[in-house]
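The other protein chains are all here in position, but one chain of the complex has been omitted.
Naming follows writing order (A, B and C), and every chain is counted from residue 1.
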Amino acid sequence: MSETPMMDELEKGPWPSFVTQIKRAGESKALMAESSKDLLRQQETAFTEKQGLWKHGGIVGVKGYGGGVIGRYHMRPEDYPGLEHFHTMRINHPCGWFYTTDKLREVCDIWDKHGSGLTNFHGSTGDIIFLGTNTEHLQPIADDLSEKGWDIGSSGSALRTPTGCVGPARCEYACFDTLDFIHDVTNTFQDELHRPPFPYKTKIKASGCCNDCVAAMGRSDTAVIGTWRDELRIDNDAVKEYMDSGMDVQSLVVDNCPTDAIEMVNGKLELVRAEDCTRCMHCINMMPKAVRPGVNKGATILCGAKAPVLHGAVLSTVIIPFMKMEPPYTEFKEYWEKAMDWWDENGKVRERISELIDRVGLDTFLKHMEIKPVPQMVKTPRANPYIFWREEAPPGLDEFKKYIH
Amino acid sequence: MSETPMMDELEKGPWPSFVTQIKRAGESKALMAESSKDLLRQQETAFTEKQGLWKHGGIVGVKGYGGGVIGRYHMRPEDYPGLEHFHTMRINHPCGWFYTTDKLREVCDIWDKHGSGLTNFHGSTGDIIFLGTNTEHLQPIADDLSEKGWDIGSSGSALRTPTGCVGPARCEYACFDTLDFIHDVTNTFQDELHRPPFPYKTKIKASGCCNDCVAAMGRSDTAVIGTWRDELRIDNDAVKEYMDSGMDVQSLVVDNCPTDAIEMVNGKLELVRAEDCTRCMHCINMMPKAVRPGVNKGATILCGAKAPVLHGAVLSTVIIPFMKMEPPYTEFKEYWEKAMDWWDENGKVRERISELIDRVGLDTFLKHMEIKPVPQMVKTPRANPYIFWREEAPPGLDEFKKYIH
Amino acid sequence: MAITDIGPPDFRNHLPEVIKKNYGTWKYHEIVKPGVLKHVGESGDELYSIRVGSAKLVCTDFIRDLCEIADKYCDGKMRFTSRYNPEFLTDKAENVDPIIEAAQALGLPVGGTGRGISNMIHTQGWIHCHTPATDASGLVKAIMDELYPYFVGEKTLPNKLKLSLACCLNMCGAIHATDLAIVGVHTAIPAVNDETFNAQCETPTTMAGCPTGAIRRHPDKEIKSVVVSEEKCMYCGNCYTICPSMPIANPERDGVIIYVGGKCANVRTPSMLSRVAVPFIPNNPPRWPEVVGVLKTIIETYAADARTPERVGEWILRIGYEKFFERTGLPFTGQCIDDFEASRETLRASTQFKW
Partner (left out) sequence: MAITDIGPPDFRNHLPEVIKKNYGTWKYHEIVKPGVLKHVGESGDELYSIRVGSAKLVCTDFIRDLCEIADKYCDGKMRFTSRYNPEFLTDKAENVDPIIEAAQALGLPVGGTGRGISNMIHTQGWIHCHTPATDASGLVKAIMDELYPYFVGEKTLPNKLKLSLACCLNMCGAIHATDLAIVGVHTAIPAVNDETFNAQCETPTTMAGCPTGAIRRHPDKEIKSVVVSEEKCMYCGNCYTICPSMPIANPERDGVIIYVGGKCANVRTPSMLSRVAVPFIPNNPPRWPEVVGVLKTIIETYAADARTPERVGEWILRIGYEKFFERTGLPFTGQCIDDFEASRETLRASTQFKW
């Protein structure tokens, strides 16, 4: 009988099986091939005992870097000798996760040479994850990688590997060049990425439009989301094509516009209330051939998304309604550095920037940033009357003269 | 020149002037007629200095009552001798604020005999307010009032004077007898009203439907709001009348239904998606002759509204989606007493019930109340994963057997 | 022994006959003209209600005047509304105009029904309370003089517009859920009187009474008093309630906040809390022209821009606060942005907004 019946069970069924992958890694020429069997066995034990078997962290690293490696040790090394150390390494991906097969094979070879041959393509932040190696291999991996033009990703209280959606490479919706932007930002902020300087982790993600294909709204302290400042464009010939092909434009497109900005007027789709359109992409998504973003493109900069620890999950909120996004992205970089400085100076240990904003108030942040408050930043103004004026003087009567009828 | 130019200014203009009223009180036979002049002068001073001139509270009262009188002393009694004491007394109003002229004259006479002759018809809670008298008159007022069948209202950490909308007396929308209910509850809870037993004030208000003409949603710890459990009723002959009279039923009524529950079908108004109707009264308000509540009537019981001190204003939230409201209102009274007991036991001083609920969680309240949680109580379930199980056992696998496909 | 706890007079004894007869069986109503409601019972009976505007602060003789009208035309019965308005009730159509005339003869406006503005919920202010940051009756008089046409039906609005005023943060009248509201606020920290503090106040109690922990012992140990942190004080005045040596009223820094968009009714949209549209306007008695002007600006923008039957809050919900501030011309400032507890909920977690 198999030593790992539950793992075997998970090879059945139509969806590709990770068990098969682990087994296959064991058959391969990966350096730590023996650990594959141990991994399956430890997983079987975890399934049986219904709990994990890995010890706490443990700090490991490579020269010149303050992060990018996650130390991992087993609780029962005597039972699973192949897993005594089983660290992971994060490798920064090329933007948009585009590869040549040469580069892919290269990275696989390095990993087989130094580790388990098991990997995630990709981790949830976006890195290539090398899953499982010994302490002594960490530095050689780093060396081999950098020799071939690869670099380590990030961990700890640092800027984490930024990611962007496929954007202009393959998407007609992209309102800025997400890939160039992420590549540029990643390179500009190598120091912040590799040598944790902050109170806690911080993330940047860029989506070319509000479809948000990298889920920046939900998981990046700094979300850059493409939009446009003018009016969307409609090609009514193409609208007609969609209608001719059987699409019910009225019910599917017009009736679902959240702002009533579009209407069918004499058989033509018109942006009748342009100033009401909130650029939600719905009409565009429904008929990409017929409706497209405007031409004055850029991005909205939002701030703060994070996972629930400690005060509940946070979605990003608007800080800069519209920023032009053109190389060298000076405005963005100045914004980000200034924001990080403020956070760095005022944040407590393990306090993300949104938690700091919640603690001291958005207006305090805006004041430091010298950003003028605008209603686009809020869903509603405050309901409570607890306004702090502090050193600021409240407005005098003069400022209201013009309202006297 | 007048001693009170700003007050005189406020006699001008079309809206009835309180200044005129104060002056007139001075001309009348009210006992403290002289204080009217002082009141105008102190008000002129307040207007000039742009600040109030009344001292802090000071406790006064009448025999057998723990509240109903608000002590008020002037900061500058030497300048305004008529205002040295200037207490107010709250008189419980007849439900719906219905009066006979006899009773009105009676109450005016008592007040002229013992006080300034100045009054609010009514205070914001709903009492008749006797505005300004001396300490020595308090007891005589109370005696005279009770002799004539009037009673004092409430203040302090007590049940405050309950109020209800005009309801069945003059409104076709009333889903229960707000007046009888309030009268009954006021009489049943005289002790709680008159001898402050609680951690802080608490209020009950009843509106016969969700138009909420006593603003119970915003200002009562216990809001009782009429609704129905079945379907609203439509009289299409009357719909036609409205249409014939020029009303655009489609745009004014149907298009504004928030749930898309009604539609015009072949020229007739129909409740096509009855289960979606949230009984928002809109269609009924627009065409009272044509649309009316269902026949299975009762009320939703909501809890918690209050002013902003200390954590921001609170609107009432649903506790009992539907309760039949029939004399002697036993179910309601049991509910209210049990809720007050819980609050009394667990509330801190000056903590309203909604603040207690915010502190310990609605579920804790429901457990004490032995009320089953239902989704009608929430807008959304929790977003955070911080579930406290405490002594409760989380569900076992068995409870999910039925979902296994 | 005093007789206590007899409860209020039984309303049943105060009802007009036509109400007794049709109690609970009214069928529908119409607004015959501004201030005049006609309710029709299943019985076919008709009831006319004539609503008149009144100050909230009145004298007994005024009540007696009302009684005279009620005696003459209403069989000696009348009522008041939840917004201080006297209402005359009659089942005789022919009495309507005489009642209107009689009321107008007393200087009382007839109106307050339907799509417009009724009386203003308000509080005591400098007339009677000890914690006001603004006046009540005076400001209300100034406002209602100006909005009079909306009361008497000369001007109408997309829906009812409920106005309220409270003279301090206690918000008596619960103006926190109303279309347009004014609340009195302080904007400067209390001025501690070091001379009297020790005699009048208890240091630990005073410190404990501050909700934000803004009060500390005086750094100079010789001075038996306290100091207030400019950073932490939110001007709530709680300390003054506990300690008379910490007056917070400050003529130069007291004034009002203007709130918009709240409502209690659950019609179409759920009840809504009001939101800060103007974080501060200084007091300017006797007529607060700046406050009145801002209110008029908001009301006129609403009148022009909202669709029937949008309440103010519903209108803003549709157009967004971006457009509210743009169209009213009111400045959006950092003080409008919530930074109190649980403020995150008010931030815009979305790319959907208008330019």
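Keep this in mind: a residue touches a chain if its C-beta (ideal position, glycine included) is under 8 Å from a C-beta of that chain, and two chains touch if they have at least 3 such contacts.
Here the structure is a predicted model, which means the values were calculated and not measured.
Visitor: Can you pull out the displayed chains that the omitted chain is in contact with?
Guide: Touched by the chain not displayed, across the whole complex: A, B, C.
Visitor: Among A:30, A:303 or A:357, which one is in touch with the chain left out?
Guide: Checking each option in A:30, A:303 or A:357, the one touching the absent chain turns out to be A:30.
Visitor: Please pick, from A:183, A:229 or A:368, the residue that touches the omitted chain in the full complex.
Guide: A:183
Visitor: Could you tell me which of B:14, B:77, B:149 or B:258 touches the chain that is not displayed?
Guide: B:258
Visitor: By the contact definition given up top, give the residues of subunit B that touch the hidden chain.
Guide: 210, 217, 225, 227, 229, 258, 275-280, 300, 302, 314-318, 321-322, 354, 358, 360-364, 366-367, 373-391, 394-397, 400-401, 403-405
Visitor: For subunit A, which positions touch the chain that isn't shown here?
Guide: Missing-chain contacts on subunit A: residues 6-7, 9-10, 12-22, 24-25, 28, 30, 39, 43, 46-57, 62-65, 72, 86, 88, 92-105, 108-109, 111-112, 117-122, 124, 126, 131-132, 139, 142-143, 146-147, 149-151, 163, 165-166, 168-172, 174, 177, 179, 183, 186-187, 190-191, 194, 210-219, 225, 238, 252, 256-258, 280-282, 285-286, 288-289, 305-313, 315.
Visitor: Considering the entire assembly, which residues of subunit C contact the chain that has been omitted?
Guide: These residues of subunit C touch the chain that is not shown: 266, 270-271, 341-342, 344-345, 349-352.
Everything below uses one rule, namely that only the chains that are shown with their structure count from here on.
Visitor: What's the chain with its C-alpha centre farthest out from subunit C?
Guide: With centres defined by C-alpha atoms, farthest from subunit C sits A.
Visitor: Per the centroid of Cα atoms for each chain, what is the distance between subunit B and subunit C, given in Å?
Guide: Chain centroid spacing, subunit B to subunit C, equals 13 Å.
Visitor: Quick check: how many Å separate the C-alpha centres of subunit A and subunit C?
Guide: Computed from C-alpha means, the inter-chain centre distance equals 47 Å.
Visitor: Could you list the positions in subunit B whose residues touch two or more of the other chains?
Guide: Within subunit B, residues 308, 312-313 contact more than one other chain.
Visitor: Please list all residues of subunit C that touch 2 or more other chains.
Guide: Correct list: 169, 176, 236, 273, 340-341.
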